[in-house]
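All remarks here apply to the structure that follows.
The complex is shown incomplete by one protein chain, all other protein chains being positioned as in the whole.
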Amino acid sequence: MTIVLKDIVKAFKTDVVLDGVSLSVDKGETLVLFGPSGAGKTVLLRLIAGVVELDEGVIEIDGRNMDGVEPEDRGIGMAFQNFALFPHMDATENIAAPLTAKRMGQQQIKHTVEKVARLLKIDHVLHHKPKELSNGQKQRTALARALSGEPHILLLDDPLRNVDAKLRFEMRLELPRLLKDQEATVIYVTQDYKEAMALGDRIAVMNGKGIQQIGSPFDIYMSPANVEIARLFGDPVINLLDVTPERSSDGVQIMLSGQSLVIDDGYAQSIGQSCVLGIRPEAFHFVEEGTQGAIPVSIETEAPLNEKTVTLALTKNKREVMISRPAGAPAPSSGTAWIKVDAKNIHLFDRQSGLRIDPLKTQQAQGAA
Amino acid sequence: MSDATISAQRPRRFKVSRRMLPYLLSLPALLTCIGILVPFVTAIWYSLQRYRMSQPWNRGFNWGENYLNFMTDSAFWNTLKVSMTYAFSTVALELLLGLGIALLLQRRNRFNNFVSIMLLMPLMTAPALASLMWKLMTNPGFGILSYYASLIGLEDFRWASDPKTAMMTVVIVDIWVYTPFIMILLLAGLRSLPKQPFEAAALDGVPRLFVFWRITLPMLTPFLLTATLFRVIESIQQFDIIYAMTQGGPGDKLTVFQVEAYLNFFQSTNVGRSSALLMILWAITYFLSNIFIKNWLRLREKQRGDA
Partner (left out) sequence: MESVNPIERALRGIAITLVILFFMFPIFWIILMSFQTNETILRMPPSMVFTPTLENYMALITGKLETSAGILEIAFMKNLFNSFFLSTASVAIGLVLGVPAAYAFARLKFKGSEDIAFTLLSFRFAPPLLVLLPLTIYFQQLGLANTYGGLIWVYQLIVLPLILWIVRGYFEDIPADVEYAYRIAGHSWGATFRKIALPLAGPGIAAAALLAFIFAWNNFVFALVLASADKQPVTVGALAFVTASGIQYGQIAAGIVLSIAPTFALALYAQRYLVEGLSLGAVKG
């Protein structure tokens, strides 16, 4: 089932939440809607589910206009962030809700519920009421309920939001396979960029009334469309420095703490303009004193972060930068150190608009290839 | 092609039902009440007529004459005075008493909870029956209250039968029935107040009287206002207690609006005057209930928000 959204507009009273959102999701694809809270992700899901009415625009499922089609007739499975389990029914009845709607026989319902419950490892709590379930079990029950009717479309509204870190980690590993096995078209909402990268075939980044970028996780991480998106993806957060590209004898350069960083000729268009330079913490690396173009920094503090170690350092101009390296890699842990930037791994944004500036030549080269 | 037409038509049918649904659900309730709106309009109609059931030949529009007559009608001014006296004294005394009892029972413990439930019993008594109970208690022959009155030197104390004490007697019955209403609302209000300001004040050694005036009362105001308006609206319309006790007597001592209108309608069959009286009462209650509903809504929203 494909889902196509055209120019969706939705306002609550005078508060415009979605302003001209268009999007299409292919059959069997998992699209992640990613963005900060209040970006309208949940509203978009509810519009697709048909529980909130559209102001303007068209929603099509498999080519059919959904205008006026009731939620129960849309063939959708949905898991809510707050689980929205039926408090007066036990887990079995909760999971069976899509099956009773199909007027399935008792025996078949029992069989299906048990199968889904086994898959999600909740077959031992099937006779518990929601209030007797742990948060993790509630979340799995809600997911089981969304899956049991084998819907062609799955809408998952931040289902891992309200569960503890351990479970979230487990589910992040389990979910992709589960979703693939369903062969359903999935729209998955999350505020966690790691979840988005782990689960999405494509990611749609929502921020401020609409979609700002759609692309594969790789595309979005490697070429964020604007400063905001660059900040949202990546942990620790990308280093952002105000710069003005200059002409140099070698082409285009950016001065960082008095050192010249020569960047791609394609950035010549931006010479003299106010820009923001984005450098991911892993694009910095420590070098020996005296290396060509090395920037001196004074190391403030160092923190191990799972598989990597992050160093916070100050430049000469007292600007904070974060430098990350694989855990265990040797590096100075105090005093003055020298770092270098990989010129291939930088992002340049217009300071006024925040939009990404791509080097022209590179684009042309890609076009030619 | 045919598929497209089906899918284009199906939604439209659903759309109509979705729009109509709320109306369909509330229509029966509305129709029931509209049946009641008709007599309301009729009452306006009657109030503009010269209409005595005993003189059907004399019936006709006299427009505002019923209302104009009130200006010089001493019975009307008496009704207004009696109604206001009744409403003011009952609500003021009930408010004081209700607040006092609520403060006494504020702490949650088994004894206080038991007492507050017991005190609800008068409120659960039909006001008309409550009047009968008090009528028996004030019976000059065997009434226990008449006996106690005689013990403190009030020989032949006549309670509701004496023009001088009739108002006091019905006010006592009203207090007996309705104080629990104010008490229970204020008790719920007191118990729902946040604890921090009181704990802070206790730590700082702020005098209790000061805490009461400057913290408790202001925070309790929405509850006080709601309870007061609610009671004023009901009290100014009081009928059951007064009618069951004295039918408006002795003389015209207790002819409040609704009792006067009832007597006008059924005894002197003066439909026009009766309706005009009720219209004036309605205007007063409508004005008060508008203020009340606004307050009540704010309180409701706040309480639901907290929950």
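So that you can tell them apart, the chains are marked A and B in the order they are listed, and the count of residues begins at 1 in each.
Here is the rule we go by: a contact is a pair of C-beta atoms (placed from the backbone, for glycine too) under 8 Å apart; a residue touches a chain by one contact, two chains touch by 3 or more.
Here the structure is a predicted model, which means the values were calculated and not measured.
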Among B:48, B:87, B:149 or B:185, residue touching the chain not depicted: B:185
Of B:68, B:104, B:154 or B:200, the residue in touch with the unshown chain: B:104
Interface with the unshown chain - residue positions in subunit A: 46, 49-51, 70-72, 74, 76-78, 80, 82, 84-88, 97-98, 100-102, 145, 149
Hidden partner chain, residues of subunit B it touches: 21-23, 25-26, 28-30, 32-33, 35-36, 38-40, 42-43, 46, 100-101, 104-105, 115, 117-130, 132-137, 139, 141-142, 144, 147, 176, 179-181, 184-185, 188-189, 192, 198, 202, 223, 226, 230, 233, 237, 239-240, 243-244, 257-258, 261-262, 265, 271, 274-275, 278-279, 281-282, 285-286, 288-289, 292-293, 296-297, 299-300, 303-304, 307
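FYI, only the chains that are shown with their structure count from here on.
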Computed distance of Cα centres, subunit B from subunit A, in Å: 59
